[in-house]
Every structure is written in structure tokens, then in C-alpha cells.
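The complex is shown incomplete by one protein chain, all other protein chains being positioned as in the whole.
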Amino acid sequence: MSAPHNLSPAEAYRHDLKGYLTGFVLAVVLTVIPFAMVAKGGMSFNTVIGTIVVLGLIQVVVHVRYFLHVDLSPERREDLYIILFSALLLFIMAAGTIWILANLQDRMMGGVDMGTMHMESGSAGSSMSGMQMNGTTMKMDGAAKN
Amino acid sequence: MNLTQPFWPAVLGRLDLDSLDFLKVFFHPTLNDVILSGAAWAVLVGGVLGVAVLSYFKLWGPMWRNYLVSVDHKRIGIMYIVLALIMLARGVVEGVVMRTQQADGLGGGFLSANHYAQLFSTHGTIMIFFMAMPFLTGLINIVVPLQIGARDVSFPMLNSVSLGLTVSGAALIMISLVLGEFSTGGWTAYPPYTEMSFQPGVGPDYWIWSLILAGVGSTLTGINFVVTIFKERAPGMTLMRMPMFTWTALCASILLIFALPPLTVAALMLAADRYLDFHFFTNALGGNMMNFANLVWLFGHPEVYILILPAFGVYSEIVATYSGKRLYGYGSLVVATMSIAILSFTVWLHHFFTMGQDANVNAAFGIATMLIGIPTGVKVYDWMATMYRGRVRMTVPMIYLSSFMVLFVLGGLSGIILANPSIDFQVHNTLFLVAHFHNMLIPGLLFGMLAGYTYWFPKVFGFRLNDRWGYISAYSWIVGFVLVFFPLYVVGLMGMTRRTVSYVDPAYQPWMLMSGVGAIFVTVALAALVVQLYVSIRERNYTRDIGGDPWDARTLEWATPSPLPAYNFAVIPHVHAREAFAVAKEAGRGYQEPTGYADIHLPGDTYMGVIMAVFGTAFGFGMIWYMWWLAVVSFAVMAVAFIVRALRGDRAAITIPAAQVEAEHKAWLAQVRTVTPVTRERELEHANHGVAAPETKEVAA
Partner (left out) sequence: MSHAATMEPAGQNPGLTFGAEHAHDHDHAGKALSGFWLFMMSDLIIFGLFFATYGTMLVPMSFAGGPTPKELFEIPGAAMETAALLTSTLTFGFASLAVKYNFAKGKVLGWLAITLALGMVFLGLEISEFARMFAEGAVPQRSGFLSSFFGLVPLHGAHVTAGSIWLIMMMVQIARGGITDSVRSRLARLALFWHFLDIIWIGIFSVVYLGGLA
């Protein structure tokens, strides 16, 4: 918690308290907007999702700044680096996972509603692995019927 | 308790008479089962023998006091390496059995397919998680605090906990030899084959729990060493003055923190599938087994750099020491290490190029993979430049280093070949790949660890290892490796798949025989290591390292007595240069009298490590065999132990009075003055008692 050094204890306390309250108010606003949007409905899917993502990311920054007290000050530089480094790795892993699996999903399960299929593992095993080896787009329904 | 349920199944879970492997030989005396039961008997007899030896020599007390409850980073490091060597022995024997099987494998052989599958699964799992990881963790434990001028790690108790968890994982794998079967799904345990529908037995559960336990231990180790390296450095030991081994330890520790979570996640999800009928990776009801491959390699690729970076660190240390020269290109080595660490998170898909994603995805990861060759190449040039015009001595570690430089580059080249997706489609899942990764792991990791073991042994135990048996072992490893694995490149290109017990194409046979001959050399190499240890202990009085600096080495850890006192440094040194000890020796100030002494505080013993080892094993065992009571009780004990310790605080620290430190240090300095310094020609002779005679100064590179 980074109150400027020249403050009396009472002033420093008020300064810190204000920090928490600011963070809380911002967090509430950033939470209420997307909740309201979804509850109200009527907006395009992309707008809603875009808003959720952007406000969510902003709220993460708010929490880090006002509750974890990590800011751009030199004393917190170390923690900031840890967070940024972790965020980078998290992004690589999570985005990579989604990219890869979505791509596979597209090429392999594309257009087929697998939801209606309740297969026993054994038989599905052979058809699925056959499909994986193939590496080209293949419609699942053909393979699953045998 | 539910009275309608029979008593024994509730207590013993699914453990029954059929699970006792050591009885199998009496029921089906085939060669396959003789080997199966033989392994179980080996574990049992080995265990009994161990207990007997400890009791006979009355070693239980000392072992408990000096090792099991100790938080001394050196002791913990030793225990890690002992574990690694035991597991190395088992892993190598398994490898040799597999090579023998395949040498005999044209149309049959003596092992059942199921047994062969267990062998490669345990071999791979053990070599990676219970040989390589403990080995490098042990070396890091021993060396890093010394190299940065610290008395211990930041969290000594946690260090003991990490060791305990690692041991419990290894114990489970050893138990799998005696009770029930291990997984047949390979070290990566891909579902759906490891799901309940294909392997309802205990096998994959052994894999899951031993890896989760050891994985948590390794994550904690990573945290411990990152904090240690950032917070415990001696005054003046800036980041850019840290020895290379410490740098690689830092990067490997960071990788441990961030790369183990995907493995933990994958194993937990697989456990949820198997125990609770979830559908993360099943065929039915919307599971997606491709995600498992994705998660496992998100861990797996950084893991290979966790394995190789510390070995690079060892090589960097020994190349400077045994060339009598400052390490060439320190800055570039640091940058290369860090780049490798980051890049290692961007390439995982190259392990499943053939899974079906489109060519653009494959291309992106293929290119990223090839990029890693650049920093690695930089390192090789730096090591060569360090040797150039140096005072090079071909000691055992240098034999490992020079064979590494040749063989690792070859292995790297085969890696670049594999990084090309279109080529990978041809050789994926063949023995070409097996040849490639052994080509990286044996000359890279294993040789590096053995070089480090030879190099730092005198520092830890106070006497040198016998070099004649060291050479025999090193040359046997090299010859054995080449003979075993180069033929696999050939049969791999011919299309022989990995993980197959036998084959029908006679064209493979000559190569398989050659590989089998190599296995003989590998066995000799392992045996030579054992003999070396025995001979070295027997002759320890001739090879005492009194001065603490038998190799005329350059970094801080050699400015201490051997074996080390518990407090490492009588006085924490102030560091004014990179390779500070070498600089001090050049100035004729190798052995200095401190200007004053102070009391030293060391952390007290802890039971936490033992508790983790025992109850971690029991917890895993209960989960594997469905003995729910055991799992619950063990977990509760571990949790309560943590809470109690948290509430009661650390056990009393040990204080060593300044006067005692002063007396011990002065006695050592006096003893050093009686030793005749030796030049490098006589490095390996009995005359070397660890004080180096000044020699020609470094040659400008």
C-alpha cells in the first residue's frame, strides 16, 4: 500500500481507505454494466461479448491496482514483472490451446452435431483414432456409423 | 461403516491375491513371468537388504538425524541424487531388457506385449520424473546456495517437503513392481487408451498419482529456488556476476513454476475421468482426447528444457574450470538461456504435428521450433571458444563434455529434421524419434548430470572419485549410446514404429542386434559407476580434498572447506567480480582470514519431509487401490501437519557461536597451509589434496 511518505498517519489512513473504495466502486461499475447488458438482452452477440471481454480485462487491472496494490511505482516493479510474465505465458498457453483445438474441431467435427451420438467408448475409439491419423477433413457421421 | 459391505474389500480396496506380482512366477513359469516376478523379488529383496544393512551397521539413528529430518540443502541434495541413482539403475535395466527383447524380437521374443508396454511406460516415466528431475534438483540444491554465497535456501522446510513428495512418487512406482501393474500407456499416458474403458486396472492410476505428487514437489522446488536466487545472494553478487550454473538453475526453476501446472491439470482431469466418470478425454459424451495431448505437451516441451538447462549450466562450469580460462561469452550465454526458456513455451505442438490441425498451424510451430536452434548453437560456440587455447585437461567431466558437444549437435540436427512437419509425418511415432530424444537426453542430460556428479563430488564428500573407473564408465556410456541409438535412426527411417514388442520385417534385425550389443556397453557403464563409487570410498584417504579446490576452479563454492560445514561459509563473502574465486586466487588471495566472525543461525530440523514421504505414499496408494479410508486419513494427516506447524511456528533454530566458527575456520586454514599445492599436471594424482598451485594466467581469448 503506497501512501505518500509525507502524510500523517490519519491522512495516510484516509488515503489508503480511499484507494480501496475507489477500487470497489470501479469494480462494481465494471461488473454491473455487463450483467445489465446480458440481463436486458437485445444487443448483437458480438457487441455483448466484446463488452464483457473488454470490461473484464479492465476490471482485472482495477483489482490488481487497487487491491493487490501493484502499480507502476519502482517498489512494486518486481511484482509487476512477475504478473506481466505470467500473463504472457498464460496467454500463450490458453490462446494456443483454443486456437489449436478450435482448428481441429473445424477440420474434424465440422458441421456434424456430435451431440446426438451416444457411443460406447470401444467402437468410437477406433473411428476417432482413424480420423486423427488421417489429418484431412472427414465427416464424422460416416465413420461413426460402422 | 456400511455393514452390508464385506469387510475386506472395504479395507483392501481392489488389492487381492492376483495383484501380488512376486507370486506370478509360481503360477505361470514362463520367461516373461519370471522377469516380471524377478523384478518384484528384486524390489523386495533389495528393500529387506537395505533394512538389514542399516540395522547391522546401526545406521538408523545417524540416517534419521543427519538426513531424513535435516533441512541442510546439501543433505537434501544428496538424498535427491541417491534417489536419482537408484532410479537410474532401474531405468537402465529396463532399457536393456527392452533392447534385448527387440534384438530377439523378429517374430516374437521372450516378453509379452503387455509386459513390454509396462516396461517402456515405467522406463520413460522413471527416467524423466524420478531420475532426471531428482538428479538436477539435487545438483541445484547442493550447488546454487554455495555459488551465490548463501547459508541455505529461502524456505528450508519447504525444501524438505519437496523431497518428501518426490520420494513418495518414486515409492509408488517402485511399489507398482510388486503390487499390480503399471500403466501400459507410455510416459505420456494418452487417453482414451488410459481411460477406464481400456485400462480399468490400477496401471494409469499409478501414473497419475506418482506424477501429481512429484509434480507438486517440483513446483515447490521451483518457487524455492527462484526466491533463493533473487533474495539470498551474498553482497556484491549481482545477477550478472552469478555463475552460469546458477543462471540455468534460475531459468529451470522458473520453468518448473510455469510448466508443471499443465501436467497437474492433465493428470487431475484424467483422474476425474477415471474416478468420477467425467468426460474430459473420453470418446463418448463429448470428451476431447486431443486436449490431453495438448496439455501434456504444454508441460512436456518446457520440461525438456528443465532437463537440459541445468546440464548446460554444468557444462559451462566445467568447461571454464578444466580449460583454466574465464567462461567465454558469459553475456551471450545468459541471453541464450533466457531465450530458450521463453521459446520453450511456444513450440509444444511439434509433438503432435500429425493430429490433424491445418498446415498453417503446423508451420507456425515448426518455425518456432527451429528458432530454438539459434540460442543453442550460440552456447556450443561459447563452450568451444572457452576451450580454445585454454589449459585443457581431459578429465572425466571433460570426456562427457566433448562427447556431448559432438553428439548433442547430431541430435539437434535430427531435431531440426523433425521440426519440419512434412518430414515429421513420415517418421512420427517411429524409432527415429526414440533415437532423437535419447540423443538429446543421454549426451545432454545424463552426461551433464554425471559430469556434475564427478565434478562436485569432492566438494560434498571431501574426497575425489576414482578417475580410472570414471573413464571406463564415460567411454562405455558413449560407445553404448552410439551403438544402441544410431541404429534406431536407420530402422526408424525404414518405418519401424516405436513401442512395439516385436516385428516381422527381417530387414530390421541386424540393426536390432547392433542395438542389443550396445546395451551390453550401457550395462557396463552403469556397473562401472557402482564400482567407481565403491573404489573411491575405499581409497578415500588417498584422494582427500583438504584445500577444497581440487580442480583449480573459479566460482564461490570452491572457496570453502570440503566436506562443507553445515553453515557453508564461516563468513559470508563479499563478491567483487565474476568468477570471484579465480580472481582472488590470481591476486594470491585464495585463502583469506576473515576480519571478524559472528554467530550463525541455521534453521532447525523438521519432520515435514518424512511426513510427506510416508503419508504422500500412503495417500497415493489408497487412491490407486481404492482404499478410501487410507487416502482420507493420509490426506488429513498431511493437512493437519501443515496447520499444526503453521500455528506452532518453526522449530527452534540452531545457533553456532562465533567462537566455534572461528576455531573451526582457523583450524581448516592451518591445515590448508600444510598441504603442498599441485599444478594441473598432477591434478588426478594422489598428491592433489585440493590446493591449487598458481599457474600461467589466462590467455586472452
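Labels for the chains are A and B, by order of writing; each one numbers its residues from 1.
As a working rule, contacts are C-beta pairs under 8 Å (C-beta built on N, C-alpha and C of every residue); 3 or more make two chains touch, one makes a residue touch a chain.
As the structure is a computational prediction, the values presented were derived from the model and not from experiment.
J.: Of B:287, B:492 or B:609, which one is in contact with the hidden chain?
T.: Going through B:287, B:492 or B:609 one by one, B:287 is the residue touching the chain not shown.
J.: Hey, which of B:111, B:146 or B:580 is the one touching the hidden chain?
T.: Hidden-chain contact among the options goes to B:580.
J.: With the missing chain put back, which residues of chain B would touch it? List them for me.
T.: Those residues of chain B that touch the unshown chain are 154-155, 158, 219, 222-224, 226-227, 230-231, 240-241, 257-258, 260-262, 264-265, 268-269, 272-273, 276-280, 282, 284-288, 291, 295, 298, 326, 331, 556, 559, 570-589, 592-599, 643, 646-647, 649.
J.: Tell me where the left-out chain touches chain A, residue by residue.
T.: Counting over the whole complex, chain A touches the hidden chain at residues 1, 9, 12-13, 16-17, 20-21, 23-24, 27-28, 31, 34-35, 38-39, 45, 48-49, 52-53, 55-56, 59-60, 63-64, 67-68, 78-79, 82-83, 86, 89-90, 93-94, 97-98, 101-102, 105, 109, 112-118.
Criterion: only the chains that are shown with their structure count from here on.
J.: Would you pull the chain B residues touching chain A in the complex into a rising list?
T.: 192, 195, 197-198, 258, 262, 282-286, 288-291, 294-295, 298, 345-346, 348-349, 354-358, 361, 425
J.: Going by the contact rule at the top, pick out the chain A residues touching chain B in the complex.
T.: Interface residues on chain A, with respect to chain B: 86, 89, 92-93, 96-97, 99-101, 103-104, 107-108, 114-115, 118-122, 124-125, 128, 131-136.
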